[in-house]
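Quick one: the structure is below, and I'll ask about it shortly.
With one protein chain withheld, the remaining protein chains of the complex are depicted in position.
Naming follows writing order (A and B), and every chain is counted from residue 1.
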Amino acid sequence: MKSYIEFEDVSFAYDEGEDNPVAENVIENMNLKIEKGDFVAVLGHNGCGKSTLAKLCNAILVPQQGKVYIDGTDTADEDKLYDIRQKVGMVFQNPDNQIVATIVEDDVAFGPENLGVEPAEIRRRVDEALKNVGMYEFRTFEPHKLSGGQKQRVAIAGIIAMKPDCIVLDEPTAMLDPRGRREVMDTVKRLNEEYGITVIFITHYMDEAVKAKRVIVMDKGKIVLDGKPKEVFVNIDTLKEIGLDVPEATELTRMLIEKGVNMPVDILDVDELFSYIIKLTEEKN
Amino acid sequence: MSISILETKNLTHIYSKGTTSQVDAIRDVNLKIEKGELVGIIGHTGSGKSTLIQHFNGLLKGTSGTVLLDGKDIWEDKSKIRNVRFRVGICFQYPEYQLFEETVYKDIAFGPSNMKLSKDEIDRRVRNVIKFVGLDESYFEKSPFDLSGGEKRRVAIAGVMAMEPDVLILDEPCAGLDPKGRDTVLSLISQYRKSTGSTVLVVSHSMEDISKIATRVLVMNESKLAYYDTVDAVFSHSEELKSMGLNIPALTSLFLRLKEKGYNVNTNIYTLEKARDELLTLLKGGKSE
Partner (left out) sequence: MISDITIGQYYKGDSFVHKMDPRIKILITVIFIVMIFMCKNFLSLLLAGIFLVASIFASRVPFRMFFKSLKPIVPIVIFTAVINIFYIGGGKELLSLGFVSITSKGVFTAVFMAVRIVLLIMSSSILTYTTVPTMLTDAIERLLSPLKIFHIQVHTLAMMMTLALRFIPTLIEEIERIMNAQKARGADFENGSLTDRAKALVPVLIPLFVSAFRRAYELAFAMNCRCYTGGAGRTRMKQMKLHISDFAALFVFAAGFVGIILINKFFGVVI
């Protein structure tokens, strides 16, 4: 039995061209298994191959070497292209450039319309999807009157109306303000927890990756770290070496341990650190 | 006594009714920014901060009130407003989208050429400014469209710096950059201020970034100036900031919470080293109560 998403020894390079004289591998010999219902954050700096990884997941790109399987289907199988794209939906960075229609609900309907779903069923799905992302009362709005976070939620609704098993979000929060980032993260988390939708969340914000169930850290086309957030973020040196942020609480904890304070290394946020310090001082008294 | 380089008196901007776009007006802003400060401007989207900064270089004119640059009303002579824009440089959000020239050199020279400077002076400025943004002269003949995202951003910032403004305003200079790119941009801003002594205003959503580089913090809330004070003073109002939908730096919040619990700790803490030392004193000294 295969996992929902499987990368088997995948390598990928963009075509040689004017901008890209040497076709270097952007993804190199990657093996990866993602189970249904998981929430995976992919963390890495710009150019580490994380966007390419996303595009390999729904057959926008097909690897030159190795195989990518989605629910057992090889993404290189061109007859199954639209099955795969229906199963694995994509949300991109710039919310403006993925909204097609001039009215919110018409945009959400775009995907199901392309799939040839019955009109009454589309209506049902659109309403449900908009309610799921908390945008139902904005259904007759024009997209350009919405905030960035709201637009991004409409884009997510447009994907879930296609009833996918999995959503891949390629840096969906990079262009948003803190409120918009929170809105998107909360929405995605809820879709994962309540509806069991598999989520692949690509980001360079460490504080978002902390909220995932599993974190994959990429560098130079390879997976450097892979595990639960607590397992990944204790590797402070590796993360810093590739130019990524480390949770301040984790780093502070390690600095205290180095000075002889006795505490666990895998403290990820300030709340945890706060309670631990309270505990330490109380023990002392 | 230092001179206020930028001052506003009862500055108000009310948009006319009926405009459809999202409006963030400003009301009755009184402000004195001293020369050489690095001011962090915070406030959530729609609080009026973007509107405020566009008044500083005369892109917008207040419906009432005045903006004084070096003590002089910037609208005193309407025909000279372009000179104000050379003295108060604004670098907008995602500035890489304003690049248009064939080469990096020409693009950086766009501002100085609009100032009608001599060719030699323009050349001096372009060569000077490329160093500030951590690039070198090998970039001059490249097309700005061939650069990486972070490099484009830095070339765009250089284009504003090349006007050698007395006040440099950057709107979200780190938006969309990865952590490495963000650190580079933040450090080049601090470096620039140190070596030129100019006044710098930075709009940001990141309290961590602001607490690390700013000397003062300006908080906008619901069209009004909520605070303009030192970093310590502003972040000590954690409750008020939260009610405005703003956070305080994560580290600082740790110490504020400890203090609330009755521990005797300092709360003006923004760096890891200081946080460590403060916690060590707390844990080893046991100075609770």
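In the analysis below, a residue touches a chain if its C-beta (ideal position, glycine included) is under 8 Å from a C-beta of that chain, and two chains touch if they have at least 3 such contacts.
Given the structure is predicted, the values throughout are model-derived calculations rather than measurements.
For the options B:G43, B:G62 or B:G89, the residue in contact with the chain missing from this view is B:G89. Among A:G44, A:G111 or A:G221, the one in contact with the hidden chain is A:G111. Only one of the listed residues, B:L6, B:V29, B:L99 or B:L282, touches the absent chain: B:L99. The chain that is not drawn here is touched, among residues A:P63, A:G89, A:G148 or A:G221, by A:G89.
Interface residues of chain A with the unshown chain, by the touch rule above, are 58, 60, 82, 85-86, 89-90, 92, 94, 96-103, 105-106, 109-119, 122-123, 126, 140, 142-144, 158-159, 162. Hidden from this view is one chain, which touches chain B at 19-21, 54, 57, 59, 82, 85-86, 89-92, 95, 97-100, 110-111, 114-115, 145, 159-160, 163.
Here is the rule we go by: only the chains that are shown with their structure count from here on.
Within the complex formed with chain B, the chain A residues making contact are 19, 45-47, 145, 147, 174-175, 177-180, 204, 206, 243-245, 248-249, 251-252, 255-256, 259, 261, 269-270, 273-274, 277-278, 280-281, 284-285.
Note for the complex: chain B touches chain A at residues 20, 22, 44-45, 146, 148-150, 175-181, 205, 208, 245, 247, 250-251, 253-254, 257-258, 261, 263, 272-273, 275-276, 279-280, 282-283, 286, 288.
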